[in-house]
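Working notes, beginning with the structure itself.
Here the complex is missing a single protein chain, while all its other protein chains stay put.
Now for chain A:
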């Protein structure tokens, strides 16, 4: 089964460089947020989904983890290993769901995004906040869950539009 190719697949020079530049794109997109004061989000998950589809779980996880470390360290945020773990786990989930497919259908995107929303964004990230600042979990979990309920459909639609965009697919064939 090609879907479960977890090992470090050897990359060509073009693939190494593409991953590097996609990491740069992810760093830039993390600065670009949209929304209003109640709900804002960035589009870094799109880059992770793309890396996962093109390069598989292993490389997507490495790239996502590195971007998390570099992004927080260089922007002067507070670094915490937990959020790197979250980034890596999310990339692994995308990778398992999307890698090696010619066409990524709705069902795969919905399942992957739901697992990430519940397990990573609402679960792990709340746990990290609790470990870092002893914020009472039950006090922040409702707002975080509400945010996930609002954002997950948007993320699902955007991932579908991006991965099935004709131009993006033609790029994949050149890889």
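We adopt the following convention: a residue touches a chain if its C-beta (ideal position, glycine included) is under 8 Å from a C-beta of that chain, and two chains touch if they have at least 3 such contacts; residues count from 1.
Operating definition for what follows: contacts and distances are computed from a predicted model.
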**OP:** Given the options "2-oxoisovalerate dehydrogenase subunit alpha", "Cytochrome c", "Phenylacetate-CoA oxygenase subunit PaaI" or "Energy-coupling factor transporter transmembrane protein EcfT", say which is the protein name UniProt records for the missing chain.
**Re:** "Energy-coupling factor transporter transmembrane protein EcfT"
Original post:
In terms of residues, what is the contact footprint of the unshown chain on chain A?
Top reply: 8, 10-14, 16-25, 27-29, 31-32, 34-36, 39, 43, 46, 50, 62-63, 66-67, 69-70, 72-80, 132-136, 139-140, 154, 157-158, 161-162, 165, 167-168, 171, 174
